[in-house]
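Excluded from the complex is one protein chain; the other protein chains are retained at their positions.
Think of it as A and B in the order they're written, each chain with its own count starting at 1.
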Amino acid sequence: MHDENKKGRSFADIIRFILQEMKPRGKFLTPFNVISIVVIIAGVIILTVRFIYGLGSVSNLNQEYPWGLWKGFNVITGVAFAGGAYVLTFVVYVMGVEKYHSIVRVTVLNGLLAYIFYAGALILDLGRPWNIINPIIGNDFGYNSVLFLVAWHFMLYMIAEFIEFSPVAAEWLNLEKAKKVLQMLTLGAVIFGITLSSLHQSGLGALFLMAKSKIHPLWYTEFIPLLFLVSSIFAGISMVIFEGTISHRVFREQIGPDGKSSFDQIVFGLAKGAAIAMFVYYFFKLLVFIHEHHWQHIHGFWGFWYLFEIIGLVLVPCFLFAYGARHRIIGVIRIAAILTLIGIIVNRLNISMIAYNWNVVDRYYPSWMEYVVSFTVIFAEIWVFRWIVTRMPVYEKHTKPAMA
Amino acid sequence: MNRRGFLKLAGTVGATLAAKKAKARDNDDEKEEFVGVLTDTTRCIGCRTCEVACAEAHGLPVPDVQNDGALEAERRTSDTQWTVVNRYETDEGDVFVKKQCMHCWQPGCTAACLTNAMYKTHAGPVIWRSDKCMGCRYCMISCPFEIPKFEYDSWNPKIHKCNMCWERLQEGQKPACVDACPTDALMFGRKRELMEVARVRIYNHPQKYVHQVYGEHEVGGTGWLYLSSVPFEQLGFRTDLGTTPYPDYTREFLYAVPVVLFAVPAFLLGLRFLSENEEELEEGESHA
Partner (left out) sequence: MESYTYVNIFETKGLEYLLLICFLVLFIFLVRYLASPLPAKEQAGKE
């Protein structure tokens, strides 16, 4: 049946199909749509002002705080949240654990979109964004820079993620041959992608190694890259749990009842993994604490804030994950995932903004316009995510080719 | 001619020669010793002529030195001021300190720059090249002295910092601030020679100077050197920066990058083969 259709299909048909799919579906005036559209319009206006009058016209960035919310939250935290893609592709494609196969597609999609939009946020933050091609075309190759490594890895990883996701798009367009070819590339893309991830997740931490004189001693350590890498594992897992929980409500039709029960089993497995990763991370933190004689800094606000982060937002969710996994209570795991995500936000913002230049009198607080732009990026990503999920066979159960 | 006068003369001659040599174009193959500036804070009278000379040399707004009362508060360099003079009240009375880029031997900013827009010339000055910069501001994160400054109010922003008058050095001249200084508080020359001058001054006046040259070892050594009559903490200097060059903090991480790229893909492929074999075995058993 499909074959007959396929013979008569031309490139123009595919374009027509894509254009037809561009149309919105379902109820339009939902609360989410209304709020997100208002925010996105405001964000676009703010960004127009920013590109005409400079960064200072919309943000509170200054000479003491060159990196603010857009880099600290959207780029550095967002990339940590996208860590689920490399963790799951490792488990499924390298270790061959089939149990998690059903959520690989959606996780890879999330990872791909996170990189597209968060690398996009990086462009918004650049003073001279038209020069972004310089490190790629060799004007000059600043290979002495950690940021050079991170920039290249972002770009290469996006390509790898796109290859990993492309069979889904091929399936959507009913391009069987292309899908087969693209699937052959998957393992290569996965292995390359995991390697790149391990390097740029830690690389984002290594960016701050040269901020030694500025970051509060409780947060500065030569182990920042390793801590960023390990924390990206449970940040990614927590995001998969969090995002999956929401998706199972919103995209119920795509997923179906079978997907629901298998997802619970997946969550228990993921929770175990997160508990172990967080336990190891906590002891890394303790090792640094001892090695760097940090007990002398445990006083006042910073001591409290540090303890709150590593106990309240690492150790507590670690135990909640373990408890939830052992007693099979999904609610506890969800709370643990949310606490972990908050912990990652706090940790990344501590290093990039809060404990950065901690002794400066005029502290940096993001302006409301910076928040609006941050949410614009997130909402725009959700819109694209929703568009793809409701059209392409992202959730395993939705196997019927859309274009027939 | 007393000893001090001789040294001063020798220093000036050395400096002129150094400037002549720096004129030789910045050539990658050429091994030449770095130039720098020695600031003797005991000689500075806070006239801020250097600020005026700097602003004039680089087309920046010229400060109204007589009337702006800028010495009242501690200032930092900015996107309109590449150098500033601050007054500090110390045990030895008021001390004036000129502040600008330190022109590190191994600068954090140039190691941070992913386009080499921030560039350590082989003659010593650290310069910024506008055609390469993408405005990521990582140099500002990485500078231990917080010197690079960004134009936040421009659609096409520049990074501002002292470039030791690189364009003047290439013409065989000395930096504008050094030429302008009426009290010889600033001395231009090769760092090796400046260190000798500094040590001789301390040796001849052990009561007058603290026995340290700021910049000799700080963050691996800087091109700009300071002499002082009071401990440097009292003059707004950071004395907790250590002697490790800042790029050294990222060197090991960057060294590990190719190691990871060699090892991890092979390791992952190995794991993949191992888990595949297991499946095949199971399949074989079930078929049998």
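Assume a contact is a pair of C-beta atoms (placed from the backbone, for glycine too) under 8 Å apart; a residue touches a chain by one contact, two chains touch by 3 or more.
The shown structure was predicted, so the numbers you read here are calculated from the model rather than taken from an experiment.
S.K.: Sort by label and list the shown chains the missing chain touches.
M.R.: A
S.K.: Among A:L204, A:A325 or A:V372, single out the residue that touches the unshown chain.
M.R.: Hidden-chain contact among the options goes to A:A325.
S.K.: So one chain is hidden, and I want to know which residue out of A:F17, A:F141, A:F162 or A:F279 touches that hidden chain in the complete assembly.
M.R.: A:F279
S.K.: List the chain A residues touching the unshown chain?
M.R.: Given the touch definition above, chain A has residues 268, 272, 275-276, 279, 283, 286-287, 290-291, 293, 322, 325-329 touching the missing chain.
Note that in this section only the chains that are shown with their structure count from here on.
S.K.: Which integer distance in Å separates the CA centroid of chain A from that of chain B?
M.R.: Inter-chain centre distance comes to 36 Å.
S.K.: Of all residues in chain B, which touch chain A in the complex?
M.R.: Spelled out, the residues of chain B in touch with chain A are 76, 78-79, 108, 110-116, 131-138, 140-142, 144, 146, 149-157, 238, 240-241, 246-247, 249-250, 253-254, 257, 260-261, 264-265, 268-269, 271-272, 275-276, 278-279.
S.K.: Considering only the defined contacts, which chain A positions touch chain B in the complex?
M.R.: 51-57, 59, 61-64, 66-67, 90, 93-96, 125-129, 131-132, 134-135, 139-142, 144-149, 151, 187, 191-192, 194-195, 198-199, 202-203, 206-214, 222, 225
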